[in-house]
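What follows is a single structure, and I will ask about it in a moment.
Only one protein chain is missing; all other protein chains are in place.
On to chain A.
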Amino acid sequence: MKMGSANASSDLSSEVEVDAFRRLFPLRFHERHLLESIRPDARPLGKARDTTLALGAVASADGSALAKIGCTTMLAAIKMEIMTPTTESPDEGCIAIDFHMPPICSPIVRPGRPAEAAPVVSKQLSDTISSSGMINLKELSLVNGKAAWMAYLDIYCLDADGALFDAALLSAVAAFSHLQIPVVSLNDDGRIVVFSEENGGKLENEPVNKEKRKLKLSRIPFSLTCILHKNYILADPTAEEESIMETLVTVVLDSSFQLVSLYKPGGPVLAYTSAVQDCLALTRQRVKELQKILNEAISDMEVD
């Protein structure tokens, strides 16, 4: 394998050799790049992939968003349903978050054999969203002790190419920013029904939530996953990088850069505090980018 001597003209045999080298010695292939402070997709080590966000992708949902980080694609949608609040917190609603990896998203997922990563990401998302305090559950209350909103947030991974949690969290917060709560009223049977001018015009069935169509989101969480490998820190890894270099650190900061959570689920590299601080600095940078992307997506929607 003579990678260095590869001819400048697009010589097919050398191209095949590079591809074979990449498959046979993936770690050496990546380390050769790291020596030059570059990654196989031409990114510098600390740079995240291009990120896009589109709100309102699902017409049948109350709030939805499509997030793309590089090739990793997430579709999040919220459906609002009615529940009876618990006796412990009669003035609070609830959020149920589920992360799905359907077989379309990756060659490693097969029908009937769900991906191991899915329940892990699901739990991480629930923990992050509840502990960040982004949503005040009291805002989901409708009739004290009688009825409250249950927000079902389902996130589907449509294309899995690394940094699944980051993309899923971005799509989740974007779906909540897009969420438009339906106007509902209490009918004669004590059930909550969607308020419509045509048949709900009777006075006794006044809407119960005329004012609260949007949730007030405070302290929105954003995240960045990094790979630690030897002394290198690689931001926003691809699936290939994640499979070769196994130590991951995920930092979640809120919009005012306060630490929400920090995951380092084992891995062969033991991180020095300096490395963790570098990850934090990279995340701070990334949060600024993501905030801008989210704000642009929201204002794009308001223009339409």
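Convention: contacts are C-beta pairs under 8 Å (C-beta built on N, C-alpha and C of every residue); 3 or more make two chains touch, one makes a residue touch a chain; residues count from 1.
In this text, contacts and distances are computed from a predicted model.
Student: Assign the chain not included in the display its UniProt protein name, restricting the answer to "Coiled-coil domain-containing protein 22 homolog", "RNase P subunit p30-domain-containing protein", "Exosome complex component RRP41-like" or "Chloride conductance regulatory protein ICln".
Tutor: Missing chain, per its UniProt entry: "Exosome complex component RRP41-like".
Student: May I ask which residue of A:34, A:83 or A:244 touches the chain that does not appear here?
Tutor: A:83
Student: Could you tell me which of A:134, A:179, A:192 or A:215 touches the chain that is not displayed?
Tutor: A:192
Student: Out of A:100, A:146, A:219 or A:284, which is the one that touches the chain we can't see?
Tutor: Of these options, the touching residue for the absent chain is A:100.
Student: Have a look at A:31, A:92 or A:159 and name the one touching the chain we're not showing.
Tutor: A:159
Student: Spell out, residue by residue, where the missing chain touches chain A.
Tutor: Here the touching residues of chain A are 58-61, 64, 71, 73, 75, 77, 79-84, 86, 94-98, 100, 102-107, 110-112, 122-123, 126, 130, 150, 152, 154, 156, 158-161, 182, 184, 191-194, 239.
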